[in-house]
Every structure is written in structure tokens, then in C-alpha cells.
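My questions all concern the structure below.
Here the complex is missing one protein chain, while the rest keep their positions.
Note that the chains are named A, B and C in the order they appear, and that numbering of residues resets to 1 at the start of each chain.
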Amino acid sequence: MDKLPWLGASVKRKEDDRPLRGSGRFLDDVEETLALHLAIGRCPYPHARIRRIDATRALEQSGVEAVLIGEQVVARTEPITVLRPFPGSAPTVFYGMAHGVARYEGEPVVAVAAVDRYVAEDALELIDVDYEPLPHVITVEDALRPGAPQLHATVPGNVVVESTVRAGEPDRRLADAAVTVEGTFRINRVSGAPIETRGVITRWAEDTSTLELWASTQTPHLLRAQLAHCLRMDETDVRVIAPDVGGAFGLKIGVYPEDIIAALVAIDTRRPVKWIEDRTEFFRGAAHAREAVHALTLGADRDGTLLVLRDRYLIDLGAYHGPLGPPLLTSIMLAGPYRLHDADIHRRIVLTNKVPMGAYRGYGQAESNYVREVLVDRLARRLGQDPADFRRRNLLRPDELPFKNVSGATYDSGDYARGLELALSRVGYETFRTRQKTWRQQGRHVGVGMSCYVEFTGYPSSAFLGRTGARFGAYESVTLRMDRAGRAAISTGVSTFGQGTETTFAQVAASLLGLDPADVAIHRGDSQGTPYSVGGFASRTMIAGAGAIEKAAGQIRDKMLRIAGHILDVNAAALEATAGVIRRRDDPSVQVSIQRVSEAAFLGHPLPPAEDPGLEATAYFDPPSSAFGYGTVVAQVEVDARSGEFALQRYILVHDCGTQVNPMIVEGQVHGAVAQGIAAALFEELVYDRETGQLVNGTMIDYFMPTAADLPAFELDHLETPSPVTPFGIKGVGEGGTIAAAAAITNAVCDALAPFGVELDRLPVTAESIWRALAAARAKG
Amino acid sequence: MKPAPLEYLAAATAEEALAALARFDGNARLLAGGQSLVPLLSMRLLRPTAVIDINGIPGLDRIVAGDGVVHVGALARYSALEASAVIRERVPLLAKAVPFVGDRQIRNRGTLGGALCHADPAGEMPLCAVTLGARLHIVDRAGRRALDPEAFFQGPYTTALEPTEMLEAVEFPDGAGTEAVVVEHARRHGDFAVVSVAATGLPTPDGSWRWIRIGLGAVAGRARYARRASEGLAGTRLQPADIEAAAARCLEEAEPASDVRASAEYRRHLVPILVERALGELARRRR
Amino acid sequence: MSARVTVALRVNGRAYERVVESRRLLVDFLRHELHLHGTHVGCEQGVCGACTVLLDGEPVKSCLMLAPQAHGHSITTVEGLAGRGELHPVQQAFRDAHALQCGYCTPGFLLGAVALANRGVTLAGAALREELAGNLCRCTGYQNIVEAVERYLRQAAEGRRDG
Partner (left out) sequence: MQIQETFTVDAPPATVWKFFEDIERVARCVPGVQSVDVLGPDRYKVLATQKVGFISATFEMATQIESKDPLKSLALSSVGKSVKGAIGNLRSKDRVDFEATPEGGTRVTLTSEMAVGGMLGALGHKAIASKSKEITEKFAQALQAELRAGEAGR
């Protein structure tokens, strides 16, 4: 392969100009002069029978055009499909609007379309819904109790699915282990909380019976597939367009009830319909994430060799399967970067009367890392070992890779211990331990905590996904076309939500075609005119997208070389494309510009005999394997042992995401993920009142998203081990930063308070939770 | 969410505002900085028939010192308090408290009077008013009255203000030469306090302190002046034992509730800690 | 006094006069009546700061004002920062430092930074982070935003010294 000049370059982003000038086009920036605006009435109760809806007074209001109720939605649509159901799951019938029974506070019950949002909200107040509140369940433990309220007749006992992963001889190992530690951990329910909420615009064309839907989505094609199914339409008759997306983080995957509602209202009224989610709706409608309870056991030899892992965990799915499905990676990544052959992992996915769970950056991986790494530290303490030494002993070595973990995932490459050592050296670990003793004598409680992770990025082939029941593939696709001026254009179904794909895709294409990234235009996010696409999630876009670009660009480059060879009268094999020209490798003075070659392809001459006009290729790439990033976080905290208050003084992350297409963007992705990791570890939690079943803090006022003043400066180091199994050695990078935060900080606090024997087992870690843990430790003596 | 229908009136004078309040018969709201009022309108938790914008009333934001008091007009914005040399020198507690309020944008719009009328139990402005023993000057069409903070604040988000009355100004005692400290524990920067403590006093040349006053925020339905603790410190040198005793007394004032920010128990735990921290800091300020 | 009132104001130097519903939020007025879409809505609860504009030169949250309140005032939105084809120095600093990802919160940060420079403030580190705490960003972890604003404020200070 020719060398790739733009791979590894910190090219400034193509995407930046629009939002910097305020000329970005986000969903609500798409103005529709004739549009109707939707307001959605939502169930105020966690669980209620809807006995009657009377919209008479609302329909009499001037400016009100239509009212939609659940009865109509159920009659005219199919329930929302699950893109990646857990194999064997019992279905939870989830329509675009509740009919008969609503199962979470916030479930759509009625919609009003009016000339503007203000009027629509006025009308909503005039609709009388006769509710009969039903008994509800808020915690997974309550949901499993005999006699608990049942959410769905299809799901007896509220357990959607129960499954086990076993490897080796876990029972024997547990019996043999010289030391075992157990812990029960509660992981908080959080929200990805992009600054732009969700939104949708629908247009119905009566003449062609086709629907156009603009949505703030990560997955235009998957949304189209699900929406068409729900509306009983053919995909071809549905077009989905994602404009600029103001942050997504996993919760903008697939179809949501509001998409279906807006489509039906557009069909009924023959008018464009706009729905912009407000923040109060967001916290009661957009996917929640992470909540789980784990009972984890680890066993080791006397010398500190990790022998076995056992987990019994419950995932709180909320009231329905969301459009994507529950996290699969919790089980798959529980073993982490350690040499572990024996495990027994038992999972139950449980229903509660809460907002359906969905994906969130690090889906499943942040959860399993937290429980494992916190318990690893406890195990090290029990053994009287330094937590760094314990990890050194058990981390997989480069020569042991590829390594198939207890759940069947195959780690491809990396030097896990090197990441750990680098992170430890950044904090000055050995010196720190000495200074820590001095500080303790002075009454200061400073601690360092570490957390090591391996990160599953990309999907290992469509066939693998198919075997696990997914209704989408692992591939990504592009159409690449040269224009007569010699510029390239990429059409991709991936939308732009901050991840930098427009720039990195251009860098890969430019490198392969001998162009400057500025000469590669990106058309994205429109299901019409782009090949079938899966979308931007699961840290898969760059891996799969680069593969598709490589194939398409290869075809175009070969054709350009043939045309250039014809023009220059040189064998194409002797030519190369670079810096805007095609030239002889051995004599660069013999050259023709790419512009001229493109023009020839456009005009149809001069072309070699039997060569078709045009320079255009569509390619799909289905990655054969996943690639595994890895890294270590080291956090340093100082804790006030009286009040529980603490300061996060340092946050060091060393990570390896393989080949970096654009180091500037990689660093930005890591920063953002780290901030979200810290946010979920220290600040954020969606709190439900167990008795009333209501969300207590569903506003930005009470959901504590951190500000610039709440986060430290992050210290980042990179390793770069190209993956042997992906195009250009790329590994995904968007999610890694979230994974190790909670454990590293928890371990740092426990380390600081080790003289008191403090153990923390719930998130978020707050001054109050530390104070409680201190009190518990003191009570234990 | 969007506000429900309402009428808007921009009052050019206090008389106009008061006349409008009377005309709407208790169903109108005064709009000052709007930083608490507008979100409540948007969430449709408040739906007055009208809002009466008092931002255009001249002189309502005056800050002047004289006759042993500092007069601060109800419309004085946080940013004006931050920038005011009079406040810095003569009501240093207020100057110390303002940076804890919200964020830059909020401080550019929010007003002292608005915050007092909102009467948030965790608010910094009620805390200052209570701690300093401010006088709140109230006006309606019939005349004027002045209230002490204890009489003005009646409970969470509840004041003695009648629907036809307007808070016109606040008088703080001239605190030239006093030192002041505000200490807070919050869940994130700029967030409502879990517990806040205000402490102020006048250091004397002999090393003792006079006019010590301690206030507690977010530990009851309204901000509390810790009278017993404060009086106990008069004339002391704020030695560690004095401070500890005062902290213990402050705890007696606390009747906190649990909410999403913290439990009542944790608030109680924090009270003496933050009081000690505030008084310790105050002691170190002695010139 | 009525449910509809006339609002006359200047936005980005240009005079506008419109009759609006009294209850209309300033941010909705700017976005949907004047079609200045660069000012974004993130919460309508006065927290996220995406709707930050300059009111007579000072940053305020336009979801916390009713449109009629802007009568007689001068407003700057992100569209008013730079002319066609060029970037304002603060925009350039954000681009250079990779201080934006999805870009939804960006206009609010830009306007806050411009107000700081106009006040002649040069801040860095923790003090700057506190100054920026009225704007939430979910993509960048703030790291590069802080760096971009530091860089821009330094530059602006140098410009003042040289000028």
C-alpha cells in the first residue's frame, strides 16, 4: 500500500465552521412555515390505567389542529422493535403511545398538534385523562418479590431474561481459592444528557405516499428501518435525515415513540409536524442508562494470582425494551484485562416502572469495570498486597494475546502492563506511597486509585451479530465519487454528532486518493442517496467506515491510474496518486493532475478502451473482528475524614486506541468521555421516589451535570499499538474514557481512608456517601 | 415548557407598578431579574394574569451609604453588588456571598430584591439579610413599612409580602471595618447550598471580636440567624474552644430536611463543621 | 398592556420591531421570529447556558427573559461576531484548540468569552473555570474550551497593550 499522508495528522475539523458561526443546522433550526407543533401529554404516574381521554375542549381551541390518542396509535402501528434483543428475551409490547395502561412516568398518552408550541401546551391542559393509578415497582429487588406488581403479561415475574455464562470450573476454583472477597454494588441510573434534546420533523407527501422524517439521531438508516416497520410502510417510502446533531452519546439510537407520533400526525393533517423535546420531557422520555446491582465474588491464591470471578447481577431495564436493547458487554467484559479462565456470571434483566433503559457511552463496560476494579482493590487489601502489584501479576502479557476471555471475546493486541506502568509513573507512584505515610501522620488523607480496562470497540462481523439476535449488521458503507474538478465526495449514512467523522473520513479518503482532506466533501446522515448504513455507535464507525473508504477509494484510485496511464501513455502499474497529481513513481516529472483525470472520466474521453465513464464507487466493509483498546486510569484524591468532602486532585489516563487517524480528535473524544465518566462517578443520578414512583430530579436544576469548575484538568498519555485485525490498525476510541473513572476514583477514596477501613459500594461517590461509609467503618470498629 | 398566556406591563415608576398590582387584585407578579420567576412561568408552576416589569424604574437599584446604614435598592443586580466599592467596604458579607450565587449570567440579571422575595431557604441573599439583621423596606399604595428578616421570611418560599406590596430597598448596617466569611457545601459549583454558613464580626485592637453574627442557610425552612452562638462569641478572641462551643450551639438551630441534594442527617453533620471552618477563617482574618 | 406587545430592539447592530405575544421567551423570539438560529435552547431552566446572548454587552440567558423585556436594548448573538468569510478571534481560538465537538453549546461559550475580553479580563485555570460555570458542555470535558478561552483572552490583552 502507498503511504498514507493524512493518517495521524491533527487536521483541523471540517465540522467546526458551522457551529462556530451559529450557522449549524440542528433539528430545531429547520424552519417549516406551515408546520404544526406537537406537545405530548405524558403519564404523570409510574403505572396507571387510562380509563378515558376527553379532548373536546382542546379541539375547540383556536390554533389546535389535531389530537392523537393511544387507541389510534395501537390500531395503526406495530410495536417498537428491538434492534439487539438479548437472546431469549420475553417481549415487552411498546407502542408509540400508551393505550390502556401506561407503565412509566413520562410515557406518551396523548398528543396535540397546534400552530405553535405555546398553543399546543395550552391545549394539552384542556385534555382530561381519567387515570386509575396502579401499584408500581421502582427497584429491581421490589420487582422480583413474590406478589410484586406485574408490568407485562408477557413477562411473568418481571424478569425479561435470565442467562448464565460459565467458563472453566468456577465452583472448584472458588472452593480452592485461598482468599475470596465479595461485594454488592449499586450502579446509579444516569442520562447521557446531550445539550441538544431529541426532536423530529415529519412531512407526508400525499401524492407519493412517502414520509420524510428529520431527526436528531445517530442512526438514520436504523431509525428508518424501525420506523417503516412500525408504520407498516416499505423502507423505500421513508426517508430519514439527520441534520447536525447536538450530542448523542448512545441515547439517540433507533426509533422513539415520538417519531411514530409525529409521523401519524403528519399523515393525518397533511402538514409538516415538528416536535422538539423539552428538558422536562427529556428526563422522562429519553433513554436512561447504567442502573444495575451486582453481587460479585473474586477468588485468588495466597500469592495473589486471580483465580475466579462470580457475579450475580440484575439490570434495571425500566418499563420496556428500548429501541436498542439491554447492554450485552457487561458480561462480556467482566473479566477485564486479567488472566482469568474460570467464571460464573449470572444475569437477570428486570422490569421496573421507570423510563426504558438505552445505550450510553461505554454501555455495559463502565458498569463491569466499576464492580470488578473496586473489588480487585479489596482483594489486594485482603491479601496485604499493593493494588499495583496485584494488577502487575494478573494483567495479560502482550505475548498472551490474542486471548479469548471467559465470555468468548478475543482481545487482539496491546501491552496492558505498559499502560499501567506509564500511568503510575505519571503520578510518581513509589514516591507517592512514601509521601502518603507522612501526610497521614499530619492527619491528611490523600489516596491514589487505579483502574485498568480493556475496551470492546466495533462489532466482530455481521454474522456474529446475527448469531446473537441483532437486527443490524456490523458493516459501514460509503459511496465515493470524484467530481470533474478533481474533488471527492463521500456519501455516508453516518450522521454528525460531534465525533469528527467528517474530518476523519476525509483524511482516510484523501490519503488514499492523493488529495487534501479539504478536497473531500462529506454528505452525511440522509438515508436517501447513501448506501445502507448502521450508524455511529459502539465505537465502530471509524473501524468499519475506514474499511469501506479503503475499498471504494481503492477502486477509484485504480481507475484513475488506468485513465492517467492512458493519458500519459504509461503502464498504470508504474503510477501513483499523490498531492493532487498522478505521476510515475520513478519519474515524478511525468504526471497528470487528478483534476484532468477526473474531467476525462466525466466527459467520457480520453479513456482507455472499454473503460466506462465516471469515477464512482460504493463499498461496504464488514469488519471480521472487534478491536480491543485498553488503558489505565490513576486518580488522586484528598478526603476530609470528618466531613467526607474530597477533592479530585489528579486524573491521569493512559490509553491505547491503535492507530490514531487524528490525534487531536482522539484527545477530544477521550476528554469528553472522561468528563462523562467522572460525572456519573461523582455527580449524576436519576433519583426515583420508591413510594410515589416518581422521578425526583428530572430537571437540569436538580440533575447535577458538572460544570467546568467541577472537573480537574485531565492528564493524558497515549500508546499506539495498531490492531492486527482492523483497517489501518484502527481501534474505536469514543467510549473508553467513561469506563474506568468510577472505579479509579472509588479506589482512590478507599485508599485515602484505608486507615479507617472504608469500603464504598455505590455510585455516585459523594461527600455524604463517604461520610456514611466512614460512619459504617467506625461502627464496625 | 412554555409560559401560559399572560399580560406584560413595563412600569416606569413605583407608583405605576403598585397601581398595576392593585388592579390585578393579587394575580400579578413583579418581574425583576426574573432568574427564578421566568423558569417557574415556563414550567407553568406560576401563572399570573400579568407580569409587571420593574426593571425600568429609575433609582430602584441605588446603592448608597449614610447614617450608619447601607441602602441597597431592591433592583440592584448581583453584578452591581460585586462591582460596588461601597458593598465591598461596608457590607463585606454580601460581597463574599455573591460569588456563590448561580453563575455569571445569573448574576448579570438577578437582583437582591428578587432573591429575597423568592425566599429560597438555601439562598445566599436571605442568609445575608438574616445574618446582618437587615431592614426590609416595603411599599404599597397605602404607604410604607419595614420588617426585620425574621418577620419577612415566613418559611420556604414564603414571605410576609402581600400580593399588592413591593420590596423597595434593603438597609444593611454599615459594616465598615468588619470581616466576613461565607462557607458552603454544594453538590456542584454554583448549585444551591447543601449547607451554608455566613460569619461576620468586627475585630478590635485588643484582639477580641465584637458584633459577631453567624447565619445558617439550607438547614431550616428559612435562613437562620444563630443568635445564641453569636452572642456567646461577643468579646472572645475566637479561640478554638470558643469556636467549638459556637458550632455546637449552631447545631441547635438546625432543623434540616432531606432532599435530592443531601439527607437531613448529613446536613446536621455538616453544620458544626462548616461553622468551625467559617469562624476559623474569620479568626485568621484579624489584621 | 396586553397579551401582545411591540418590541423594538437592536440585534447585532440591526434594528428590529415586532409585535410579539407577551409570554414569548427571548430565545424563542430570536430563533423563530428573527431566524437567528445560532442561539440554542438546551434546558429552558436557566442552567445550561446554550441560550446565552449579550444584552447590552453582558452575557445573559435568553431563556430567562421574556421577549418584551428586551425592548429598547441591544443584543449580540453568535451571528454578530464575525462577518462573512472570516472568523472572530474567539472563534478561531476555539477551532485551533479543538474546543468544540457537536457545537451545540459553543455559541454560549463564545459570547461569554467575548464579554470577558471586552471587560479587559484575563483569567486562567480555576478562576476561568468558575467564570465559565454558567455554560454546560457535554462533549469536550471543558479541557479544550478552557484552553481556547485562555488563549483568546491572552491574545485580546496583548491586542489592547499593543493598540
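A few notes on this one:
One rule holds in what follows: a residue touches a chain if its C-beta (ideal position, glycine included) is under 8 Å from a C-beta of that chain, and two chains touch if they have at least 3 such contacts.
Not measured: the values here are computed from a predicted model.
Contacts of the undisplayed chain with visible chains (whole complex): A, B. Contact with the chain that does not appear here is found for just one residue of A:191, A:280 or A:660, A:280. From the set A:26, A:45, A:416 or A:683, the residue in touch with the chain omitted from the display is A:45, counting the whole complex. Which of A:59, A:401, A:696 or A:775 touches the hidden chain is settled by the complete complex: it is A:696. Of the candidate positions B:23, B:47, B:268 or B:285, contact with the unshown chain belongs to B:47.
In the full complex, the hidden chain is touched by subunit B at residues 1, 40, 43-47, 118-119, 155-158, 221, 257-260. Within the complete assembly, residues 44-45, 105, 125, 128, 130-133, 280, 689, 691-699, 701-702 of subunit A touch the chain that is not shown.
We adopt the following convention: only the chains that are shown with their structure count from here on.
Taken as a graph of touching chains, this assembly is complete, with every chain in contact with every other.
Looking at which of A-B and A-C shares more C-beta pairs in contact, the answer is the pair A-C. Centre-to-centre, using mean CA coordinates, subunit A is 30 Å away from subunit C. Averaged C-alpha coordinates put the centre of subunit A at 43 Å from the centre of subunit B.
Chain contacts: subunit A has residues 118, 278, 701, 705, 707, 709-710 touching two or more partner chains.
Residues of subunit C in contact with at least two other chains: 21, 23, 44-46, 130, 133-135. Note for the complex: subunit C touches subunit A at residues 21, 23-24, 31-32, 35-48, 50, 77-79, 81-82, 87, 91, 94-96, 98, 100-107, 110, 126, 128-130, 132-146.
Interface residues of subunit A facing subunit B in the complex, by the touch rule stated above, are 117-118, 121-122, 125, 278, 280, 642-645, 683, 687, 696-697, 701-702, 704-707, 709-710, 766-768, 771-772.
Note for the complex: subunit A touches subunit C at residues 12-13, 15-26, 28-29, 31, 118, 192-197, 244-249, 276, 278-279, 497-500, 664-665, 667-669, 671-676, 699-701, 705, 707-711, 713-714.
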